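Removed: one protein chain of the complex. Kept in place: all other protein chains.
Per-chain numbering from 1; labels A, B and C assigned in written order.
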Amino acid sequence: MASKAKIAILGASGYTGSELVRLLLRHPRVAISVLTADRKAGQSMASVFPQFAPFDLPDLVSIESVDWAKADIDLVFCALPHGTTQTVIADILAKRPDIKIVDLSADFRLADGEAYAYWYGHAHQAPELQAEAVYGMVELHRKDIKKARLVANPGCYTTGAILPVVPLLKKKVIQPDGIVVDSKSGVSGAGRGAKEANLFTEVSEGFHAYGVGHHRHVAELDQEYAKAVGRAVVPSFTPHLVPMNRGILSTIYVTLRKGKTVEDIHAALVAAYGKEPFVHVLPLGQYPQTRHVRGSNMVMIGVVKDRPEGRAIVISALDNLVKGASGQAVQNMNIVLGFPETTGLEQIALFP
Amino acid sequence: MASKAKIAILGASGYTGSELVRLLLRHPRVAISVLTADRKAGQSMASVFPQFAPFDLPDLVSIESVDWAKADIDLVFCALPHGTTQTVIADILAKRPDIKIVDLSADFRLADGEAYAYWYGHAHQAPELQAEAVYGMVELHRKDIKKARLVANPGCYTTGAILPVVPLLKKKVIQPDGIVVDSKSGVSGAGRGAKEANLFTEVSEGFHAYGVGHHRHVAELDQEYAKAVGRAVVPSFTPHLVPMNRGILSTIYVTLRKGKTVEDIHAALVAAYGKEPFVHVLPLGQYPQTRHVRGSNMVMIGVVKDRPEGRAIVISALDNLVKGASGQAVQNMNIVLGFPETTGLEQIALFP
Amino acid sequence: MASKAKIAILGASGYTGSELVRLLLRHPRVAISVLTADRKAGQSMASVFPQFAPFDLPDLVSIESVDWAKADIDLVFCALPHGTTQTVIADILAKRPDIKIVDLSADFRLADGEAYAYWYGHAHQAPELQAEAVYGMVELHRKDIKKARLVANPGCYTTGAILPVVPLLKKKVIQPDGIVVDSKSGVSGAGRGAKEANLFTEVSEGFHAYGVGHHRHVAELDQEYAKAVGRAVVPSFTPHLVPMNRGILSTIYVTLRKGKTVEDIHAALVAAYGKEPFVHVLPLGQYPQTRHVRGSNMVMIGVVKDRPEGRAIVISALDNLVKGASGQAVQNMNIVLGFPETTGLEQIALFP
Partner (left out) sequence: MASKAKIAILGASGYTGSELVRLLLRHPRVAISVLTADRKAGQSMASVFPQFAPFDLPDLVSIESVDWAKADIDLVFCALPHGTTQTVIADILAKRPDIKIVDLSADFRLADGEAYAYWYGHAHQAPELQAEAVYGMVELHRKDIKKARLVANPGCYTTGAILPVVPLLKKKVIQPDGIVVDSKSGVSGAGRGAKEANLFTEVSEGFHAYGVGHHRHVAELDQEYAKAVGRAVVPSFTPHLVPMNRGILSTIYVTLRKGKTVEDIHAALVAAYGKEPFVHVLPLGQYPQTRHVRGSNMVMIGVVKDRPEGRAIVISALDNLVKGASGQAVQNMNIVLGFPETTGLEQIALFP
């Protein structure tokens, strides 16, 4: 490609937005052309995220100020709150059907209108686009993503819960029922909104669960597990908040099918991901830590035999802002725009 | 009691030792007479733990330097590593059968010699004392503790996993099989030993599981769950390390017996602990955070309905150094010495 | 006193408010009668601060709902934002001149009306009360506090910067000019307001200065240093934010007067504070850490010779919510109400 692809980032004043900027500033095939942030429109990116002070970036503008019909934009990353996203994207694609979109919100992740209405409390505002959108879990749906115009980037929790489990369901190594996903996330997953619950003083030196029994992200697990099995599956899922910035660790308790072993689990994961650049399956019996994927697009997965007969524990670790959000979004962009999939995503984890 | 009880703390240079000192310095019925720390013998307590600089305390001595036969000691807290503890205690009681002992190590927690040998890799060195020792989970074994000479103070993880589950097993509200205890602990539970794995740089900004599938503390769960049910029980148990100093949160996944409901779980816990000063059962649907019990002897327990039919989640929170170790040890001391059980333990949680 | 003193806490939903509740719930001479919190009026204290769930406390009410003329209240702690505080207190004292007040805001700390107007940008609304108020730095102004009706509780930074320096100025050991106070505070000093800058993600894993060259708290230093010297003094003062909940460490660079030594500095501090229950001067050459005063009302002070000729470094550590706010406020209450000064403040630091 002679010229660079022109990129717009909607919602650049949030953490997934700044993470996209961090990755794309060093991506050799793209140029950041538009950055929006409604409440901070008019400000420089450096005033909102001082780490970008040394670099040239466009100032923040409001979404309304962008003339989509004429904009020289090849691909839009949409890092807006769920709910408003669907109308924004519908508007953009109405004016410019040729633009590609990678959406980091939850708006297009559920393919089923009823499931969406159940979890989000209202009918979807862009049902045709909901039908068109491709669920961007790259390692599972790469072929569909290549042809997609609108990619629904997966959630951070769900990436860590779907990748280690779906191959086990597909290969019929584990039972679909009774799966327990106990997840622990860093605080950046909660975004940059000024909420009392996310103050340093409320989060540090403590640990707690939230959304117990009814967290929305579980809807993605239901969808992808069901696809793998061919019938409805209802896993247990509990998210917890860890006093750290980045990282999700999911401890997943599964029951083996009769005659299957933990070695079969491990083999199924190696078979699925052995050649993937961003999924690393550890040797059987080893398991990952979030700090060893911090800042990188890598998911690490481990498998251990559990004490009760016929039970196993699968543990995954990822960086919620990279593979769990903006890194996977760039990975999707690379596929959609025909770049080598790892371009701009080679950064190695920052530890300590 | 006209005069104060004389107390010795063995292993005062570790965190459970210093926590005992913190609590006992303000306990109106006791006086700290002897503090031992083998490698730091000869030093002042202020040089080892500067928070005690303003207070009068005996200097640290070696255990060998104590003449137990003549020592004016009423009760010994033993905060030594497991393994060595059993011979130290056997020696003390041989010389002074009248001394009371509260042991914070794991040495006397397992009543069964075979279970001990299996988990610790060697035969117990003081089997008669092992038979005599009382498991000091106060709310479950208060009557036995009153008559005890040697109390085995429970482990930190196990306190948070046994208290919320045993009443449910006894009342036959939940099924004994398939229990999953997913626990998350602060770093002080690992002690003060200088290990690379516990450096700030190795622990902060990250999260991981350890001892997956074979952590020794699960032996106490096996024992107490089996007592409650009348047959062997094998729960899943996974400990994790949280980048915080204090606190353990246990997320416990249980299956209801036929015809039972989450309301029955909640009612069983309220019936068991409604009058306990150090166990607080939250209203049904609420669940605790570790920060709200930090520095206090309180355990908080919550109950929530899970998504899969017939499943529930029970969550407990405690401070691993207080109710999970030294606070519960003082509670045991109060019972053994005939003091009101809450004496010296009224401190309210420090938040933030 | 046969009955307990009745206490009102205005602003009980903030951190200094909850810290007052923590201390007063265990204070043997007082009863908490009224808790106010305007935006959270109608809620239980347990819903706002779950650590109080096990305890009986009055529900939160609005300030307006209190009928001060008839209220059975002996002393009011005022933990409201600065600015509004002065009118609230003027109103209470107009209706009930007999009530004692300990004010934790900055409103009455500056005795000089012009200084107040300069730093806060508006004329004081209650100048008579400003003239009446006593600056509640107990160890310096205990006699005046005994007779006070309205005590202005000192700021957290200023407590750690005034106590170690004023005796050195009074005894003419150091030069009044060129004092550099480099202070580092935990995040709880910023309060519980939901601001982006205080989010966990914005504070953890980083360090920064703020208010460089113009932080309001320095006005208290100006005032107390000037009192000690008898002329205007202008110290340098830079506050920094540490990713921790509690604690302030101040590194204070001073120049010795001719013929004076660091030994003279140390001797002056020992002479001033040797018998104080809440100020601990370490041996010369040792210096304190914030963690060793966490949760306690203790200030620790150390003195070290600096490399350049005739220079010394004085370091102080305190818990900003205790000796830096609510603990010192209770100390002031004890004096005002005639209780032994240490009552309810004996708690030893929580470390780790």
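Keep this in mind: a contact is a pair of C-beta atoms (placed from the backbone, for glycine too) under 8 Å apart; a residue touches a chain by one contact, two chains touch by 3 or more.
Just so it is clear, the model here is predicted, and its values are computed rather than measured.
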Legend entry - Candidate in contact with the missing chain, chosen from C:5, C:313 or C:329: C:313
Legend entry - Residue in contact with the excluded chain [from C:288, C:324 or C:344]: C:288
Inset, instruction - Would you mind spotting which of B:129, B:148 or B:187 touches the chain that isn't drawn? - result: B:187
Legend entry - Touch with the omitted chain, as defined above, among A:53, A:131 or A:271: A:53
Legend entry - Residue touching the undisplayed chain, where the options are A:31, A:90, A:194 or A:349: A:349
Inset, instruction - Identify the residues of chain A touching the omitted chain, counting contacts across the whole complex. - result: 15, 18, 22, 25-26, 49-55, 188, 204-205, 245-246, 280, 282, 288-289, 291-296, 298, 300, 321, 346-352
Inset, instruction - In the full complex, which bits of chain B touch the chain not displayed? Write them out. - result: 15, 187-188, 190, 192, 194-196, 198-205, 243-245
Legend entry - Residues from chain C at the interface with the omitted partner, ascending: 177-178, 180, 182, 184, 186, 201-202, 204-209, 212-214, 218, 234-238, 240, 242-247, 249, 251, 253, 287-292, 294, 304-309, 311, 313, 315, 317, 351-352
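Here, only the chains that are shown with their structure count from here on.
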Inset, instruction - Compare the two sides of the chain A and chain C interface and say whether they are made mostly of the same residue numbers, over half shared, or of different ones. - result: same
Inset, instruction - Using mean C-alpha positions as chain centres, tell me how far chain A is from chain C in Å, no decimals. - result: 46
Legend entry - Where chain C touches two or more other chains at once, by residue number: 15, 188, 204-205, 245
